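Apart from one protein chain that is not included, each protein chain of the complex appears where it belongs.
Up next is subunit A:
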Amino acid sequence: MDMQNSNSINTDAKMLLDHAKTLRFHTGNLVSRSRLKKKCPGSPTEELQDCIQATLSDWISTTKPSSEDFPDTLDCFVPQETDVITPEEREEVKVSAKLFLCESVQSSIRDAVEMACQTLAVSQLDSVIIAPPGPLENDSQTLAHLQPAWEELETLVKSQQIAAIGTSDLDKDLLEQLYNWAQVKPSSNQVNLASCCVMPPDLTAFAKEFDIQLLTHNDPKELMSAGTFQETMQDGLQDGLQDLNVADWRLEWVLRYNVIVKSRGIIKSKGYLVSARKASP
């Protein structure tokens, strides 16, 4: 690795970013929103954008020239914003995650779940819902498309890193196909908020019969496009780092976690873990 020394924080951050192959964000607990620009986000995409920017600029301003080496994987988080669940409170909370895959990289699922467990200091996530990358245009979602991700999730259930797994936006036919094929059955399927009052009766009946919980979400089809991610990076990099080339960075996955105090209906914490990799030139 080519060593260049500099004492400026910005240059140091730039160096780190230049050398890294993978970038991981942890946004910290968004329940206290004081450091975010938009106190009440309009959409999940805006929220994600807002907190990636905030995390990146916080990280840049606190990065100290520390070590001599430049890691491949750069962890971008602000130390005091982490949210560890203590063993005493583990029983009282439900830890759920929704994993948005942006690329079909198999290791993504394991990486994301491991990072979530590590960040929250838990050995198991109570539930993980998967949102696989959308099919190519004019293509509809198929079982074949879902299977690789589901198999990976099943492995994590078997190794007890996840207790229950679920899907999002599956219609009755696809949910049924998945159910019949899967070893570990889906425990829930998320549907869009817009359809919660106009549910297709066949989906409702199927879910009821096989004890699959139908939950709601308000996420767009694509949580964050490649373009939006790059813009967001660019905005977070202000203060002398604008010349950094962000076009190489690709979003791999986004994991959103929620920690809910079960018997009180209170959100203890909520945050995003984000992974991006640098495309090979």
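Points to keep in mind about this one:
The criterion applied here is as follows: a residue touches a chain if its C-beta (ideal position, glycine included) is under 8 Å from a C-beta of that chain, and two chains touch if they have at least 3 such contacts; residues count from 1.
Operating definition for what follows: contacts and distances are computed from a predicted model.
Within the choices "Ribosomal RNA-processing protein 41", "Glutamate--cysteine ligase", "Vacuolar protein sorting-associated protein 68" or "Metaxin", the name that UniProt assigns to the complex's undisplayed chain is "Glutamate--cysteine ligase". Remark: the omitted chain is touched by one listed residue; of A:Thr11, A:Thr45, A:Gln177 or A:Gln213 this is A:Gln213. Here the missing chain is touched by one residue of A:Lys21, A:Lys158 or A:Lys262, and it is A:Lys262. Considering A:Val191, A:Leu223, A:Leu237 or A:Val254, the position touching the chain not shown turns out to be A:Val191 (whole complex).
Residues of subunit A that touch the chain left out of view are 31-34, 39-41, 44, 92, 94, 96, 191, 193, 195-197, 199, 204, 213-218, 258, 260-268, 270.
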